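Removed: one protein chain of the complex. Kept in place: all other protein chains.
The block that comes next holds chain A.
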Amino acid sequence: MISPRTEAELAEAIASAKGTLCIRGGGTRPIGKPVIGEVLSTQGLSGIDLYEPGALTIVVKAGTPLAEVEAALAKENQRLPFEPMDHRSLLGTKGEPTIGGVAAANVSGPRRIQAGACRDYMLGVRFVDGTGTVVKNGGRVMKNVTGYDLVKLMAGSYGTLGVLSEISLKVLPQTDSQATVMLHNLSDHDAVKAMSAALGSPFEVSAAAHTPDIPGGGAVTMLRLEGFANSVSYRADQLKDVLASFGEISVEADQDKSAMIWKASRDVMGFQKADGDVWRISAKPTDAPDVATKLNASKLFYDWGGGLIWALVPRGNDVRAGLNGFEGHATLIRASEETRNKMAVFQPEPAPVAAISKGLRDRFDPHGILNTGLME
């Protein structure tokens, strides 16, 4: 394993690599085609370089444990607004997730529907490309259109275009209070309708998810409100009016219980111990229930107002076969190495788009050594 301690060492390691490299942060998210190569760990690149709470910005080295970043933010009553998912329970992995891993996989959670994705909060990056060249892009200010936005390109590129060494992020204040408004036993179609109505209201719903089968039977549709306590209870009342036609409504106002609901949603805890492959599908919310029926899934969970479908399906099946021409993308998140080697893990792109992606990889990693083939 190569474990550089500085950006210069990282650049040197890549420039002098003899073969393919397997780029790793905390190693908690083994998503993608299995990669062959010597492990290059970013964990030696660790530490918060700059944190200005009054400017809502933090600059961290890529290998910094996510927990360290979150603890520093919590001290100032701030947070990462995109609520990154912790994949450890779903994927059965151990180790410390790093901020670089979060960025490289563009990991977001339930608040993505309101606040935006990880990529929306990435203000700047430093990275080393496949030739060992250090590149910086963006910066540490919220508004920046100086040159091309390679920050977005690096977000979700899974280390295939370059190895992140430093990331600047926009952060936001922590909210004082939260509550979860719940609807019961709705069909998937009605649940999406209810979530659309809530998200289309002026009451700033910060998460909307639906579980078709909770332990003990029945379905529950959950809507989160966050903010000052008075405002949360006012908006919960307003939402009850908006959703009156959908039947029985209850409100979980206990802070810890509401927080637990969303931690479980964020980490798809319902799938944790269940056997089967796990697929993650991004679709237009109102299409989602119909898309879901074509997955042959034994278990479903909808987040992002229906726009994100988590599906547990029998091992070794490519769900895309039944989804002809749907608008969106399907990614195989959990499966054996054999299955991941057998089928496309990421959504295959139409030819002209695939050509652009390949062109970019060839330019940023001309020797094809960075997580080679991972995003196929």
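By definition in this document, contacts are C-beta pairs under 8 Å (C-beta built on N, C-alpha and C of every residue); 3 or more make two chains touch, one makes a residue touch a chain; residues count from 1.
As a working rule, contacts and distances are computed from a predicted model.
Novice: Given that one chain of this complex has been left out, which of "Tripartite tricarboxylate transporter permease", "FAD-binding protein", "Spore germination protein KC" or "Aspartyl-tRNA(Asn)/glutamyl-tRNA(Gln) amidotransferase subunit A" is its protein name according to UniProt?
Specialist: "FAD-binding protein"
Novice: Touching the left-out chain: which of A:Ile48, A:Leu91 or A:Val134?
Specialist: The one listed residue touching the chain not shown is A:Val134.
Novice: Can you tell me which of A:Lys18, A:Lys94 or A:Lys143 touches the chain that was removed from the display?
Specialist: Hidden-chain contact among the options goes to A:Lys143.
Novice: Using the document's definition of touch, tell me which of A:Gly44, A:Gly95, A:Gly328 or A:Gly373 contacts the absent chain.
Specialist: A:Gly328
Novice: Write down which of A:Ser201, A:Gln272 or A:Ser298 is the residue touching the left-out chain.
Specialist: Spelled out, the listed residue whose C-beta touches the missing chain is A:Ser201.
Novice: Since one chain has been left out of the picture, which residues of chain A touch it in the full complex?
Specialist: On the side of chain A, residues 52-57, 76-77, 106, 108, 112-113, 116-117, 119-120, 129, 133-137, 139-153, 155-157, 161, 172-176, 193, 196, 199-202, 204, 227-228, 230-231, 234, 282-286, 304, 307-308, 327-331, 346-347, 349-350, 352-353, 356-357, 359-360, 363-364, 375 touch the unshown chain.
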